[in-house]
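For this view, one protein chain was removed and the others were kept in their places.
Going by the order they are written in, the chains are A, B, C, D and E; count residues from 1 in each one.
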Amino acid sequence: MRIAVIRKGHFNAAHQLYVPSWTREKNERIFGKCANPNFHGHNYELEVTVIGEIDPVTGMLINLKTLKDIITEHIEEYFDHKNLNLEFEEFKDSPPTTENLCIVIYNRLRTVLDEKYDVKVRLSETPRNFAEYPVN
Amino acid sequence: MRIAVIRKGHFNAAHQLYVPSWTREKNERIFGKCANPNFHGHNYELEVTVIGEIDPVTGMLINLKTLKDIITEHIEEYFDHKNLNLEFEEFKDSPPTTENLCIVIYNRLRTVLDEKYDVKVRLSETPRNFAEYPVN
Amino acid sequence: MRIAVIRKGHFNAAHQLYVPSWTREKNERIFGKCANPNFHGHNYELEVTVIGEIDPVTGMLINLKTLKDIITEHIEEYFDHKNLNLEFEEFKDSPPTTENLCIVIYNRLRTVLDEKYDVKVRLSETPRNFAEYPVN
Amino acid sequence: MRIAVIRKGHFNAAHQLYVPSWTREKNERIFGKCANPNFHGHNYELEVTVIGEIDPVTGMLINLKTLKDIITEHIEEYFDHKNLNLEFEEFKDSPPTTENLCIVIYNRLRTVLDEKYDVKVRLSETPRNFAEYPVN
Amino acid sequence: MRIAVIRKGHFNAAHQLYVPSWTREKNERIFGKCANPNFHGHNYELEVTVIGEIDPVTGMLINLKTLKDIITEHIEEYFDHKNLNLEFEEFKDSPPTTENLCIVIYNRLRTVLDEKYDVKVRLSETPRNFAEYPVN
Partner (left out) sequence: MRIAVIRKGHFNAAHQLYVPSWTREKNERIFGKCANPNFHGHNYELEVTVIGEIDPVTGMLINLKTLKDIITEHIEEYFDHKNLNLEFEEFKDSPPTTENLCIVIYNRLRTVLDEKYDVKVRLSETPRNFAEYPVN
């Protein structure tokens, strides 16, 4: 009798994609315009899925107000209006691709959401590009 | 060779969230503004997923016209422009949260859709809040 | 050299449509399911347009943070999770149709936004129904 | 540690639904207005999901530019502004339903995407009708 | 004190763009892939704006149920699942471009909507292409 609850969030950030150990030419060949050293940016849209059992009294899997506040505090306020490359340890050694950002967000939420829940994160970088983690 | 077909629906309804055995203070502490005794309301958006095998002659899993009519008759006409708390036995003893409403919708569809199909329901209460039932 | 800035907002509310001086039959004939005395509800989506001249130093017509705060305080917090019929003087003598609600919102914003701006409001009751006020 | 990347695409096409071995009456009874012999058409929206392991150097599951180019070449340019019934061998013996078109798209992508990836396709024919293939 | 009410509609149709007095080469040079003689198609999305004065008793500019029924009868049922080139006198001598289709829809609605209203039509052929008629 497991159910899922999904809550959306969003933040705006700047980034660039590059691997420091590569030449600029190789970075541009692999990452294209995303390797622009002056940065570009996105409106990131976030979808957090929490899975578990309903509380029979409240009829809630998780209080949506609580989930909203967790996303605001741990994801939106953490990343909003920031530069992913310059302001985050998490992207010092790995490029802030949609995939890596999605995993970083998952790991941040996993530490604050009760262990009884399963958690999934879907992140869009543009209206046509998404990542989802984890998957079976 | 299983495939899914998804059909969307929608209805508008009023509700409030409260547990009758709790004090009003406790209801407001847990449910916040949703506990307003004068009710508030939503445009509910529904996504019904039917899963099974394609009919090799028609190329259809289920006739989408049939699925649309089932959703209209058993969900939209049943809930549209109603008060979930005052007009439904289903929410006499359990609050009409998105989770509980999603399960009620699933159970109604499950009784009318052929047993050969698996069924899933995704229900949004606002563009940022969803429930999905069942999940693995 | 006039420019417009548009900011969206949203709130959820319950209502019913009826004219007290009419019989229930006439109310149901004119307003259909919207006349349900138990109320139904909607996710209202709001689009506020402010028109005027850009400040040449800031490059802004109006500070969008200010506009967002005005919409939150004077519209969203005023109407969100409320019953339009039971909790507002504005709808004591006139039904809370999308048209009337749009005008009430316009009048509230007009009193708090600087007179140097022109203001327009677009309000959706469902994804397929809108009102817009004023129009030329 | 599996992750999914999703990329959207779209194309516009004409089609009709009918089974050649049936009478026109039976086709109209089963397929309704979709059996119009003069054709009708749709804006098809496509969502391609690729699942696998991230490359630890690039932080990418698959280069999104590569995935976009594959979708453009093998799906969008193949189907866009075409008649599904008249111009494709794939629909000579089976009607171009959303389900069958979804499977044809999956099979085309499966042959060009590296075997190390799992692939899923979600296809919408209208904003309210979708198919998804494969499903567990 | 004029206000606008907007109601959305939609229909799916096939068409091609060509001018009979031109060669096929010229048609393909001007209309590109849209000149495919086998037809292609679209999900047309429609936005009908009605402008006038509110009825002070009902709080309505026009009964939205009436407006919905007019759009269903005179536009959706007229065009849905049809071939614009083969089944309509209106496009015998002029190509069914978004512009021409928008004007045809406007003219149909203008004859059935009360003269006291101003009317505008916005029509999208794809999520990125629109026409609007009339404009000042």
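We take it that a contact is a pair of C-beta atoms (placed from the backbone, for glycine too) under 8 Å apart; a residue touches a chain by one contact, two chains touch by 3 or more.
Predicted model only: the values in this text are computed from it and were never measured.
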Among the chains presented, those that the missing one touches: A, C, E
Those residues of chain C which, in the complete complex, touch the missing chain: 1-9, 49, 51, 54, 56-61, 63-65
Absent chain, residues of chain E that touch it: 17, 19, 30, 32, 94-100, 102-103, 127-136
Residues in chain A touching the chain absent from view: 10, 12-15, 33-34, 36, 38-43, 80-83, 86-87, 126-127
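One rule holds for everything that comes next: only the chains that are shown with their structure count from here on.
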From chain B, the most remote chain by mean C-alpha position: E
Angle of rotation relating chain C to chain D [CA atoms, steps of 5 degrees]: 180
Chain whose Cα centroid lies at the greatest distance from that of chain C: D
Cα-centroid distance, chain A relative to chain B, in whole angstrom: 28
Shared interface positions of chain D, touching two or more other chains: 127
Which chain pairs touch, all of them: A-B, A-D, B-C, B-D, C-E, D-E
